[in-house]
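Accompanying notes for the structure given below.
All protein chains of the complex are present and in place, except for one that has been dropped.
This part shows chain A:
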Amino acid sequence: MPEQSNDYRVVVFGAGGVGKSSLVLRFVKGTFRDTYIPTVEDTYRQVISCDKSVCTLQITDTTGSHQFPAMQRLSISKGHAFILVYSITSRQSLEELKPIYQQVLAIKGSTESIPIMLVGNKSDEMAQREVETKEGEAQATAWKCAFMETSAKTNSNVKELFQELLALEKKRDMSLSIDGKRSGKQKRADKLKGKCSVM
């Protein structure tokens, strides 16, 4: 792992138009835009709690429309955790994650101690579903990573996604909330999941 910095870097990968930016924006800003603008690369910051102090969660939203091997390699080598997003309305978008997963594996050596989440986004568009939940789960099992279906549009499972991801990190003790600054919404989400963050 690179320099001992206080940042925790999460990188979001996925094919074009699956909703990477929507997921990140929903999590960081709590909003959903119905606009259609491809991303080049954006980085968002969020303060979280880590090992009983604060640290910055740095989320890199990558491009899906055109692969730049060099930029992709850089994001992977710098990233601590990865979110691999596909759209449940497109089988192809799941297929496209395969080379990305292979590259993470190749650069990191092993994915054992690296938090990775496979995410099926657009779970609100049930009518257009092409990838069954079971198939997503099977892929996650094959990759030995966690799995979740989300919808950035209806705000379903978005916060949970990031929580789970941080919980997968065994080297540090992290949670989304900072001491004393918990929002009511956050508490409710915790209760719903029956999980307790470190306080």
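What we mean here is this: a contact is a pair of C-beta atoms (placed from the backbone, for glycine too) under 8 Å apart; a residue touches a chain by one contact, two chains touch by 3 or more; residues count from 1.
Just so we're on the same page, contacts and distances are computed from a predicted model.
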Options "Queuine tRNA-ribosyltransferase catalytic subunit 1", "DNA-directed RNA polymerases I and III subunit RPAC1", "N-chimaerin" or "NAD(P)H-quinone oxidoreductase subunit 4L, chloroplastic": UniProt name of the undisplayed chain: "N-chimaerin"
Interface with the unshown chain - residue positions in chain A: 15-17, 36-41, 64-68, 70-71, 74, 92, 95-96, 99
